[in-house]
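Dumping the structure here so I can ask a few things about it.
One protein chain is absent from this view; the other protein chains keep their places.
Naming follows writing order (A and B), and every chain is counted from residue 1.
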Amino acid sequence: MENNTAQAAVAAGAQRKTSRLGTFARKLKQQRVLVFMSIPFVIWLFIFKYVPIWGWTIAFQDFKPALGFWDQTWIGFDHFKFLFGDERFLRVLRNTLVMSGINLVFGFLTAITLALLLNEIRRVAFKRVVQTVSYLPHFISWVVAASIIQTTLSPDGIINQVLVWLGFIDKGNEILFLGIPHQFWTIFGASSIWKDLGWNTIVYLAAMTTIDPAQYEAAEIDGAGRFKKMFYITLPGIKAVVIVLLIMNIGYLMESGFEPQYLLGNGLNVDYSENIDIFVLKYGINQSNFSLSIAAGMFKTVVSFILLFAANNLAKRMGESRLF
Amino acid sequence: MASGSVKAAKRYKIKKSTGDHIFDICNYTFMILLMIVTLYPFLNVLAVSFNQAQDTIKGGIYLVPRIWTLDNYAYIFREATIFHASFISVLRTVVGTVLTVFCSAMVAYTLTKQEYVLRKFVTIAFILTMYFNGGLIPTFLLMRDLNLIGSFWVYIWPGLIGVFNLIIIRSFIEGLPESILESGKIDGAGEFRTFVSIVLPLTTPVLATVALFSGVFQWNQWFDVFLYNSSDIDLSTLQYELQKILQNSNTTNSSGSISGMISGMSGAQSSVTPLSVRATMTIVASVPIIMVYPFLQKYFVKGMMVGGVKG
Partner (left out) sequence: MKKRLLLGLTAALLVSVVTACSGNTNKPAATGSTNDGSSTPTSTTQEKVTYTIYNGVAGTKDINTNETTIGKMLEDQTGVNFKLEFLVGDLNTKIGTMIASGKYPEVLIPDAAMEEVLNAGAFIELDKLIEEHGPNIKRVYGPYLDQMRDKDGKLYILPIAVQVGDYVPDPEPGAAFWIQRRVLEEAGFPKVKTLDQYIELITNYAEKHKDENLTGMVSLTHDWRFFATANPPMHLMGYPNEGNVMVDLNSHEAKTYAATDATYKWLKTLNELNAKGLFDKSSFVDNYDQYIAKLTSHKVLGFFDYRWQVQNGLNVLTDAARKDPSLDAYNYFPLPVTFDEQTPDAYIDPQGGLVTNRGIGITVSAKDPVRIIKYFDNLLTEENQTLTSWGIQGETYEVDDNGRYYRTAEQIAKIDEAFNEKFGFKQYGWNWPSYNANSTLANGNAKAVLYQPEVFQMRLTDSDKRFLDKYGAKTYSEMFAEPVYRPWYPAWGFAKEQNSPEQMWETSKDEITKKHYPKLVLGAPDKFEANWEEYLKDFNKLDTAGYEKWTTEQVKIRVEDAK
């Protein structure tokens, strides 16, 4: 297959190349307005995002910020070896993936559900109030939020009090939620959803505004009920946005956040709370080892790219809208 | 549009079945529960911010302050720098948001043009940047070499286009009916004019969304101030000044005890604690930006798009 195309290309020879280039140039000229509208920003992108990539070389050096590029000691893959060689690596990788997976799946489901439910509220004033209130926790920093979560989950916190009151547990046997290792993922997931649920719905609500009300009216005439309209009009109406967001977020699976794990983590739940970022913080940043954090960043980028292209291809094959 | 929804609402009333009723009751109950859960942290922080700092240490402040005081706010606002810093915060939020919304939308529009020869290249070039960065020091050196350190524009340039925003806008424009965009063409409008006079107005809901995202981002940023402009008080922002105040209250309470020891200050007289300052600064920093929401909200509660089609 590859051979064939190669041969074909050789056979076609140079003339086709020039003519292709010619068409390209002609088209480019035709589309010069579009070019002017986008290329300056590509230049911006190149300078601000691509130029600093030279910093990746730091991952292969025993980096000392005071030294010039040529004076650094090159040490090859030592930092990668340290990262992958540590017995904890698999565990922190697992924790990273599970927690970002939780965020991805539940974050999406809850946000879309809430957006759908909000869309069903006919009282505009009430709807606006709910929306405004639901996005408030987003503005509270994780430090403050974590402290509220810790208080709520503590043995004398409200959750334990309710459980005692309901008779599920006896007084004196209150549950130390943050001390149960495997419960950390639940707590993490619930906290993340609680904090960003309202915020995450905004984009879906905006997407719903593009749905033509005439569609609903037509459906009603056909006798469609509420759920039918939800499933056959509203959801398809926001599908494109959902899929594009989903693909983007799959690319972010290596990023599970840092603050909640750091703030809610402790010696008891460390086996479930420590993720790559925290590992890098302990052994890289806190020891002024910039190289290790860059090596970890590179690893994350590689995985992200693989996931991103895979997800995008999958979407393409399923005939859905895709990212690129 | 307005009349349409009224009509729809009316029809609802007529058709409302028991199932609908049950759904509504469940829905409203759920919403109220949701509000309780999401309002609580904010009320809690508010209560702490109005409670006397030394008393807060004892814990147990939930919804109402035990000992009312304005000392925490006085502590924050006694810093004269706060006001100028707030101005810079507003400025960077407004300038940054307007520029990023406009530029992102413009690029997004070109990327919806199937025939655009550079479409694939530009799209991928942008998307890839979401998943890597060169690291702190290379970025810092870049800003230095671009002469952005000690300049207001270091807040604006690096975030000129948010790729996430770009993609969202692109999806929306792609969702616009082809017919409208075509109608623009027939009038003989150029691409840029189509973008400004047709696409921009039609995408108001998503632009409002994106404006909110980048506005909040700009407002909350303090790391770039820390990196690039920390010694230039004229370019400091509200969030950064609040961070300073928080640090200050931290040291007053712990390591500062060394200096207290030497000068004979008894720690008991310090009126603030990090706990209270953190709560107060949460309120000071978030209330202004939260106030913006209701103004933007109307754009995504009611879409503009349909009006556009019909009108």
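Worth pointing out:
Definition applied: a residue touches a chain if its C-beta (ideal position, glycine included) is under 8 Å from a C-beta of that chain, and two chains touch if they have at least 3 such contacts.
Remember, predicted model here, so these are calculated numbers, not experimental data.
If you put the hidden chain back, the residue from B:Val117, B:Leu136 or B:Leu176 that touches it is B:Leu136.
Within the complete assembly, A:Val270 is the residue of A:Leu28, A:Val129, A:Val164 or A:Val270 that touches the hidden chain. By the touch rule set out above, chain B reaches the unshown chain at residues 54, 57-60, 79, 136-138, 140-142, 144-146, 222-223, 226-227, 230-231, 233, 240, 243-245, 247-248, 250-271, 273, 275. Take chain A: the residues that touch the chain left off the picture are 39-40, 43, 46-47, 51, 54, 64-71, 146-147, 150-151, 154-155, 172, 176, 178-179, 263, 266-268, 270-271, 282-283, 285-290.
Here, only the chains that are shown with their structure count from here on.
Chain contact summary for the complex, chain B toward chain A: residues 1, 4-5, 7-9, 11-12, 15, 17, 19-20, 23-24, 27-28, 30-31, 34-35, 37-42, 44-45, 59, 103, 106-107, 109-111, 113, 115-118, 120, 122-139, 142, 146, 157-158, 160-161, 164, 167-168, 171-172, 174-176, 190-192, 195, 205-206, 208-209, 212, 216, 278-279, 282, 285-286, 289-290, 293-294, 297, 299-306, 309.
Partner chain B is touched in their complex by these residues of chain A: 24, 27-28, 31, 33-35, 37-39, 41-42, 44-56, 58, 65, 114, 117-118, 120-122, 124, 126-141, 143-145, 148, 151, 194, 197-198, 202-203, 205-214, 216-217, 220, 225-226, 240-241, 244-245, 248, 251-252, 290, 293-294, 297-298, 300-301, 304-305, 308, 321, 323-324.
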